[in-house]
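For this view, one protein chain was removed and the others were kept in their places.
We call the chains A and B, going by the order they appear; numbering starts again at 1 in every chain.
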Amino acid sequence: MYQIYLFVALLVVGYGFGQLAERRHLKSLIEREKVANALPAIASRFPATDRAYDQQLVSGSVVIASDYFKTFVSGLINLFGGRVTPFESLIDRARREALLRMKADAQRRGAGYVFNVKYETSRIGAGRVPAMEVLAYGTALVPGTAGRDLPGEAVHASADADAAVPVSG
Amino acid sequence: MLLSNLEVLPEQTIVRHLGLVQGSSVRSKHVGRDLGAMFKNLVGGELKGYTELLQDSREEATERLIAQASSLGADAVLNVRYSTSSIASGAAEIFVYGTAVTLAPR
Partner (left out) sequence: MPPYRSAAEQGDRTVDYENRQPAEGINVTAGHPLRRFAVLVGAAALLVVVLVVITRFAGGAAARLVPFSVEQRVMRSLDIPFGDAPLDDPVRVYLDELAQRLVPSLGLPADMSVIVHYDSADTFNAFATLGGNLLFYRGLLERMPDENALAMVMAHEIAHVLHRDPAAGLGGGVASALVLAAVTGSVGTGAATDGLSRTGLLTSVQFTRRMERQADRVASAALAERYGHLHGAATLFEVIQAQRLPSRRPVWLERFTATHPLDADRIRAIEAHAQELGVPLDGPATPLPAEVVAALRAAAPAAEPD
């Protein structure tokens, strides 16, 4: 009997805290995106040549874990097929967060644009608890002297201490 | 909505780049497809069930990409890229992204 109580308790905790964290993260994402839209990031490969820019590789990544409730529901979805709705919101948040961190990295270097943005998504974590890692990277164009490529400047911005936003769940 | 994985469109002028747009679709197989795949493990060949699943998923992801681009007021999405990743056992995500642009009228 205890097993059933424990299971229900875990589900409730997972659902409650998971939904809370998701809503907070979403709000934070929307706010930060409003600011970050000032720095354009696009997927096109050929950069503007209207002035001299320095190129730097910038990136941002995040790992977001699923909660107990999401994992349970996605397990049942495996029986019937269809959209795995719990993970849709998870991955969307992870990607937006990764892009914002990449832009933060670019902003720190004083970039004007980020070109050739690419995403990499992978599943992390041993078996039972699925966690998604999203990496967003691109080339930042920093206004400077003509065509100088700064060597070895690809600093990886993963744990963004400045942002301090809740991303768990 | 025009989709292309070229940088520019020949014969057309890009007025403005509106930013990144993305579409994603996470789908899971069901028990029937899984059992079918187990049998195919013996004889080999195309897993039609999974091909269909991923095709549906790709179509949905592309539709969402177009929806995002429309909401920006774009005419085309350039530099379209697809990526597939495995989410959990039995679920895969198709992700498509590109740059939304407005074009000059011909």
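Methods note: a contact is a pair of C-beta atoms (placed from the backbone, for glycine too) under 8 Å apart; a residue touches a chain by one contact, two chains touch by 3 or more.
In this text the structure is predicted, and so the values were computed from the model without any measurement.
Residue in contact with the omitted chain (choice from A:G60, A:P86 or A:G138): A:P86.
Listed here are the subunit B residues that touch the chain not shown: 8, 13-24, 29-31, 34-35, 64, 67-69, 71-73, 88-90, 100, 104.
The missing chain lies against subunit A, touching residues 1, 7, 10-11, 15, 19, 30, 33-34, 36-42, 44, 46-50, 68-69, 71-73, 75-80, 83, 85-86, 88-89, 92, 113, 127-128.
Criterion: only the chains that are shown with their structure count from here on.
Looking at the complex, you find that subunit B touches subunit A at residues 7-8, 17, 19-20, 22, 24-31, 33, 53, 78-79, 81, 83, 85-91, 93, 95, 97-99. Per the touch definition, subunit A reaches subunit B in the complex via residues 37, 40-46, 71, 74, 77-84, 87-88, 91-92, 95, 99, 117-123, 130, 132.
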